[in-house]
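The structure follows.
Left out: one protein chain. Kept in place: all the others.
Labels for the chains are A, B, C, D and E, by order of writing; each one numbers its residues from 1.
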C-alpha cells in the first residue's frame, strides 16, 4: 500500500494505444492453465498469468472440523490465499498478514455463491491457493485458478468464477495492470470477478481516486476481458479429458 | 511501574490541607455514572471518575464455553479489564499485557464473592470493561462501573462492590490519588474494594513502602471514601428507573 | 549452531592421550543420579552429568486430552525437553525454540520404543524434563534422567534407555564432549541412545563432517560408554529401594 | 436477554417487509438512521470521537507516534487503522486477536481514507529514512446494531479532523503539547448497502444485516470521487445495482458531511 | 498416583480440623513448615537458589543482561520477574505461555522486591538513554505442595543476594568474569495466608489451599515496612484479619530471615 509511485510524467499508453509492455489497453497478459497437478488433492490447478504463478488444490466436501463451525444447511467454503516468501520482491513474512486474510475472506464469499453448497450440508470445502511468483493481479489469478480446481474436484457449481483486475494509470483505463502500472502516481486498482453466464458480480474491490464515469468505462472493459479468461478456463478443463496429464517435464505448465 | 518520579521536594499537601488539584486529603474526584448505555448487553454502565472514563457491559448468565470450564455448582465469573490504545499518554499495545491479566483476575475474584453464583450452575457471567481515558485509579473505576452494570443486568448480588484507591504521596495519606500524586518519589498505591454493607474486603493490593501505622490510617480513610462511592452507584441505578435513558447527546454522561 | 569456533591449532588430546579437562578419550564425565525427587509426580529423577543438571518428572498413564490425540491401540508418549532461561551462557528465551521441539520429538520416539505402550491404550504418558544448568550433551543427559523417572513411575519398559554423545575434536574421536570440545573447528557431535540389552539404536543424530571410518570408531566408543551409564542408572534405581530418600540438604544430589 | 431473540423469525419479517417495498423501521430504502457525533471524548488521545448511527455506537481515538518510515517511502509518514469488535458490543463478539471480520473492516476504512489522498504523508516526514509520524487510528465498537462499517469510517474521519500534532523536542514527543491540528484535504465517507431479496438498501440495521445476501461499500469524497469499493457476503450484485448504489452514496454523503 | 486423590475428601478433613482449632499437619495457625535453602545451584546463572518449604520446591536463577533503558527512566536499570509453573511440579500444571496464575505470582514477587527499593536501579545505568542492566529473575516450580508464592519470593531474594555483576568490556559482557555481587539494601520477604472456614493460617499446604476461600499475601522488610499486598481467591477478608496477618508476617519473617 505504501508502494513507491513512479514519476508523474511517465506515459503509460502511447499515441499508438500501446502500453509499455506492448499490450493494448484491452489486452490481458498470456495465461496458461494446467488441470490436475496435485495427485493427492480432490481437484487442483496450476496457472500462469503473465509472471504470476499460482497453484490451487481443493479438498472436499469433507468433514467440517471443529464441528461447531459446520452448518446443517450447507457446505462451508474455506478459501485460503497465501504467498510464498520468495514470490515477491522483498521476502514476505511466512505468517499470513491482514491482506492475505482479507483476500481469503472475499474470495470465500465469491465461491459460496458459485458452488451449490446446499447440496453438502455439514461439510467443508477447502480451497488452498499458493502464489509462487507475482506481478500484480495475484488475487484474481488465484481465484481463476481455484475455480478450475473446484471444477476438477467434480463439485457442482452454478458457473465457473472468472475475473480480471482493471484499473487506471496515467489517466487511461487499462485492463490487467502489471506491477509497473500499479505503481503509477494516479493508479486505481479494481479486482473484479463474476459468474460469466449471469454476469453476477461476486467479488469487487477498488482503491484509488476514480470518477463515476471512469468506473463505467472500467466495468465495461472488465466484462469483455473476463470473457476471454472464461474461455481459457473451459479449454483447460476440456484438455484434461482429451489427453493424459503429463508429468511436469516442462515445469507443470501447459504451453 | 518504572514511571518517572517527581522531584523530592514537591509538597503534595499544603499547609491548608489542600492538594495540588485543590482537593482535601479525604476528597474523591468527581464521579458521573450512567446506567444502561449498551442496548445489546444484558446490563451496562458508563462511568467517569475524574479524567478516567470506562464503559462496562455484562452478558449472562449464559452458556459457559468451552464446556470443561463450567462448574456444576455455580456460575463462572469472567471479568475482562482492557485499556483502549489511546487511553494512556503513550499508545498502549492492543494486546492485553500482564497488568491487564492480573487486574482481570483479582477483579473476577471480587465478583465471585459479590454475585450469588451458586444460583446459576453451568453458566458463565461475562463482565467486559474498557478504559477509554485514564488518570490513575482505573482498576477501581472499572470495578465500580462493572458492579453497576451487573446490577443493571438483574443478576442477584450480596451487595454492590464499591472501591477506592488510597495511598501516600509526600508523606501524607490521601484518598483517590491522581497520576501526578502516583508519581511521587515515596508514592504508595492501595487499590481496595469492599462489599459496603458487610465491609468485607474483596479486593486489596498495595505497592510502595508503608508502615503498619500508615496502613491503618489509609484503611480508615478508604472505608469513609467508599461510602460516598456506594451512594453514587445506588443513585445512578435508581435514576435509570425514574427517567428514560436519553441518547448520548452529551457524550453518554449524566451531568 | 553458529557458535564461535576455537583456534585451529588447539590440541584437544595431548600425547599422553589426555583431554584438556584431564579425561581420556573414552572417559565419561562424573554422573550423579537421584531417584524420586518430585513427590507429586508418578516418577521422577534428578541427574548431574558434569556441569549439566536436569530434572525429570513423569505423569501417567493418564487420560489423554484432547481426546482425538489418543490411540485405541497404545499409550501416547509426550516428551518435553526444555531449558531454564539461566541454564545457558546467554539468557535463553523462555518460549520453546525449534531445537527444543526437535529434541522433544526424537526423544518421544525413543521412549515409544522403550515403553510397552500397547498395555495402556487411550492414555498418555507425559515425560517432562527441565535443564537447570548445561555444558554440552544435555539432550542425552535429559533422556538418561527421564528413563530413570519412567522406571520410578513403575511403567513397564523393554529396557532402560541409555545414551552418550560421542564426537570428534581436533581430529580425534572422543566420548562425551564438553562445550569447549564441541566448539572445535572440526567438531562433530553424535548424540546416540540405545536399549542397552538389545543394543537397538532408538536415538541417533549427527552434525559435522565425518568419514565412514570415523563413524565406525565413534560408534564403537559410544557403545562402550553407554554400558557405564546404564550401570549408574540401575544403581540409582536400586538405591531408592535400599535407603529412604533424604531431603535435599545437599541440593538434591546423591554424592 | 437479547442473545435469545430468534433471528430466523426477525429475518423473515425483514424479507417480507422488503418484498412489500418497506423497511421494518419505516425508513426509505436509501435513508440513513439518525447520526450522532461527539468529538474529543478522550483527553489522552490526540484526536477522538464517538459516533452513533441509530443504536450502533463506535468510538475512535488517534495517536500520533514517531516511527521509522517504510524503506520504499523514506520521506513519508503513514497511517495504521485497527479495529476491535469489543465483546461489550455484541453477544457474538469475542475477545482475542483481530479476526477476519475486524481485519476486513479496518482495511476498508483504511483504503477509503488513504486512497482519497486526504493526508499528505510527505508532511509527516521528520528526518528522511529514519523518523516520521504514524497516525494510529484505533476503532472500538461499543454497540452493534448494524452497519459498523459506516460508523467506523465516519468516526475515523471526525477523529482525524480533531487530531492535534504533538510537539517535538530533540525528536522526542513533548507530552501534552501540540502545534496545531493535522491537515486533511478531503473528507472521504463510507456508504454501505445491503442486498436483501432483490432490493438494495442503505445503512442496514442489524436485523437487515442478518437478512442480507450481500454487502457493498463505497467510499466517496466531497468532490465526487470514489476511493474504495468492497463487496462482501455470500451473494452477488448486478452491475446496475452497483451503479445505483454509487449514486445514492454520492447523494447521502452530502447530507452526512454537514454534521461533521 | 497422586492425581487420583480425592480432593473433596481431603478438603473436608482440613475444614473439620480448622474448626477444631487444628491443622492436619499439626502446625500452629501461624507456623511455617520447615524451610530448606540451597544457594548457587546453576553455574550458568549469575545467581541462583533452590528453596523448599515443606515439600514445595522452587528454583530461581538470575541473569544480568544489558539492554536499553525505558524512555521514562533513561538513567536506570530494571527488574524482570518471570514464573513458569512447570508441568513437572503438579499434574494440573500445563506447558505453554504464562497463564493468569503464573502472571499474578510473578507480579506479586516483583512488587514485593521492587517497591522495597532494595535495588538501586540508578547504579545499573551503563550509558544514559542507551544501555543499562536488567536483572531477569526466572522462577521455576519443581514441586507444588502449597504456598508457591512465599517459596518463589524467598528463592528470588536469595538468588539476588548471590547474584554477581558481569564484567563489561566495550559495553559487552565478558562471559564468566564478574566484578562482585550486586547490592541489596533490604531483604523483603513474602508471607501468604489462607482463609479457611473463619480462620486464617500462615503458609498453607496444598490441601489447605484447596480448602481456602481466600488468600492474602504481604511482603515485609527487616525494618518493618510493608511493600506489597495481594488479596486473591473467591472469598473475602475482614479488616481485622488483614491487620492480624500483617502482625504475624512481621514476626515470622524475623525467623525466616535468619536462614538466608
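Assume a residue touches a chain if its C-beta (ideal position, glycine included) is under 8 Å from a C-beta of that chain, and two chains touch if they have at least 3 such contacts.
Being a predicted model, the structure only gives us computed values, none of them experimental.
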For this session: Can you pull out the displayed chains that the omitted chain is in contact with?
Result: A, C
Seminar exercise, completed: Only one of C:136, C:175, C:195 or C:229 touches the unshown chain, namely C:195
Problem set entry | Residue of A:12, A:49, A:111 or A:128 touching the missing chain in the full complex | A:128
Seminar exercise, completed: By the document's definition of touch, the residue of A:70, A:88 or A:157 touching the omitted chain is A:88
Exercise. Which positions on subunit A touch the chain that was left off?
Worked result: 37-42, 44, 51, 53, 55-57, 59, 62, 80, 82, 84-89, 91, 94-95, 126, 128, 130, 132-135, 247-252
Exercise. So that we can see where the missing chain sits, which residues of subunit C does it touch?
Worked result: 1-4, 98-99, 101-102, 104-106, 109, 112-113, 190, 195, 199-212, 215-216, 219, 223
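Note that in this section only the chains that are shown with their structure count from here on.
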For this session: Chains touching subunit A and subunit D alike, please list them.
Result: none
For this session: Tell me which chains count as touching both subunit C and subunit E.
Result: none
Problem set entry | Most distant chain from subunit D by Cα centroid | C
Exercise. For subunit A, which other chain has the most distant CA centre?
Worked result: E
Exercise. How many Å are there between the centre of subunit B and the centre of subunit D, using C-alpha atoms for each centre?
Worked result: 31
Exercise. How far is the middle of subunit D from the middle of subunit E, if each middle is the mean of its Cα atoms, in Å?
Worked result: 48
Problem set entry | Chain centre separation (subunit A, subunit B; CA means) in Å | 52
Seminar exercise, completed: Among line, ring, star, complete and other, the chain touch graph is line
For this session: Determine which chains touch and list them pairwise.
Result: A-D, B-D, B-E, C-E
